[in-house]
Structures are given as C-alpha cells and as structure tokens.
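To start, the structure itself, in structure tokens.
Shown here: the complex without one of its protein chains, the others still in place.
Coming up: chain A.
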C-alpha cells in the first residue's frame, strides 16, 4: 500500500516539498515543519498547549530567563561538555581502512552532564518555564528512565512535586533508574495500559495532564508531542550543536564534515544538527534503532526507515503502524530508542533529504558499546552506542581529513545490567 501521505485521500496533508531558503526557520505559526508536527490533541488539551506556547514565546524573549538557564547549565550541569578527539577509536578504524582513509572521530561528551545524559538541558529549560507559568507540580514520561531522572533531579532542585509515568515493562527492566527517581523524591507511576512501554507512558501522562490542568506542567522528554514541544525541546538542546561549532573551530579551525547522532524521539540529534542545518557542507546522519533488523515487522524502532506518516501524541510524523493505522510497538535493545514515532522536524528533514537516516542493529550497538569502553575508557549509553555503530561503518570509508562528530549523549551506567545479561554475565 502506498505511504499515507501519497495516497489521494490525504492530499491536504501532502504539502509540496519545496526546498526552503533556510532549514532553520521551522516550524511555522501552526507548529508545522512542512506537513509534519502540528497540534493534534483533544479539545480538552488545546487551551493548555496554547498556554505553554504563549509562555514559551514570552520566556524566549526574556534575557533573564536565558541567563538563569545558562547559569544552571554552567554551574549545575557542568556545561560546556568537552569535545573529545577519540584518538584510539580513530586509530582502530584506520587500521582496517584503506591507506589514507579513516575519518577523525570526535565525541561531543554530553554523557558528562549531571544525571548522565543530554536530557537535563531541556528539562531545566522546561522547569524554569513551569515556574514562570506558576505551575505547582511537574509530570513527565520516561522510557529508559533518563528523562525521568533528569526531571526528578530538577524538581528536587526547584522543590516541585514530580510524578513520572513509566511503562510497567520499563519499570521492571530499568530498576536502577526507578530507584534513582524515588531517591530524588519523585513518584513513579507504573503504566499498565497497552504494551506498558514509553508510548503508553506518554499516553498516560497526557491523560493525567488533562485531568490536572490547573496546577500541572507536562515536561516532555524529546522533540515530539504537540507544538510547541518539538521546537522548544530542540531550542534547548541546540546548546549541544552551538558548543560543538565553537569547539570544532577552536580545535580544527573549521566546521566538522559529518555529524552523527542516535534517534529515539530525536532530541539529542536535533540539538546537535540544528545549528548546522544551513551549512551545506556539513553532512548529517541520524541513526535509528534497527533492533533485530529493519526488515522484521515489529523487531525494530526505525520509524523513518520502516514507518510512514501518521498522527500520534499530538503531532503528524513518521510512525510504526500497521496497514490499518494501529500503532505498532517498537523494539530496541535500548529502552531510550524504543519509541514508534520520531520528532516531526526529523520527518521533514528526512523528506527534504537534508539529513540521512540510517540504522544500527542491537548486535552492532552492543559491539560498539564494548569497543568504546575498552578503547576510550568511556562506557556509552546504549543509545549513542547506535550512533557509534554507524561511525564504525562509515568512518573507514571516508578520507583521513574528514572530521566526524558523534553525539555521546549518555553514559552507560544505566545499561550495565542489560548488557551483562546479554553477555551472559551473572552478578
């Protein structure tokens, strides 16, 4: 069957793909990136998201808001995160490459952030916004638990009650992060509906929000959801790319040639890519979770590679779905990539061809996880291990002079139990 956006019945959504003068101007006033994004929510939620949008626009124009967020990034998160020349990985890949080949690999080290991932960048921005809006409590969804931990952390710091919705399946397989959230004072709600993973946690958070509109702010963990979340989370995460730009100019005197990032919902990738979108010579690769292989029906979480456009969680984007438009469960070794959708801006960049979307399987990520640990002394999260798995494939095919930046968006502490089990290791 043809992709839904090409079927005649949905002509109104099939916006002509005109190449814009700039890739950095989106979204439009309706929250659309081309035909993607938007505000597909129940009327009960509409006033809330319009309120969030207004508040965010006002905050963005307020230098004091920006100054407070940056103060937190510097003194609480530990930004800027270093740009690290991964010399041993580079040498390792060159050893197998043809003479003169083997790109120079850098890691943008967001795994060194407080709480161990990039999630905290956007959480702090959103919690400051919630305070500005006079909200009294925070809710969040989480898959692997990284966004939940980041939100619980910020709520502890700002003395706000925090409730994190997490699929019951994920609660069982991410025990250390569940305990972290509890230590930080958050309430963790195990969501039993559906397949009890990230998508269901997001459904439940949205439902809870509708019932608690007056005092509650919903802190979304990625560049998905209804407008303005995709643009807001992207704006906050763009600190990653902005720093990378300056750091690469200092290290190499020029911009990088290739950027590589893992894609779950797509926030770490959007954060790295966005400041470079109008630099035509900078190639960008988004690495989706290939799971057991993208040719399996529900064995992967590669929405752009294996999905088609549809509407879920308030936005139109590429989704894993069956031929009747029912949403499929994604699979990935990484609970943070295990989401059947992807941020709408990625869907747009995919159709425009500005960013290339590839994938790495569970096994490739697992191999990269181990390689990075031994060669660089950095245990990566399983999410950026997918990005590294693609670097391992592509770097040897590029000249030595090529500069690659890979977003090391999280550390692997949360994953050691999963990996140990897969490697047959008993504790």
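Everything that follows uses one rule, which is that contacts are C-beta pairs under 8 Å (C-beta built on N, C-alpha and C of every residue); 3 or more make two chains touch, one makes a residue touch a chain; residues count from 1.
Basically, contacts and distances are computed from a predicted model.
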{"item": "Options \"Cytochrome d ubiquinol oxidase subunit II\", \"Peptide/nickel transport system permease protein\", \"Urea ABC transporter ATP-binding protein UrtD\" or \"Tryptophan synthase alpha chain\": UniProt name of the undisplayed chain", "value": "\"Tryptophan synthase alpha chain\""}
{"item": "Of A:136, A:173, A:207 or A:393, the residue in touch with the unshown chain", "value": "A:207"}
{"item": "Contact residue for the chain not shown (choose from A:184, A:220, A:327 or A:419)", "value": "A:327"}
{"item": "Residue, one of A:40, A:65 or A:85, that touches the chain absent here", "value": "A:40"}
{"item": "Residues belonging to chain A that touch the chain removed from view", "value": "4, 7-13, 30, 38-44, 46-48, 50, 193-194, 199-200, 203, 206-207, 210-213, 309-314, 319, 321, 323-327"}
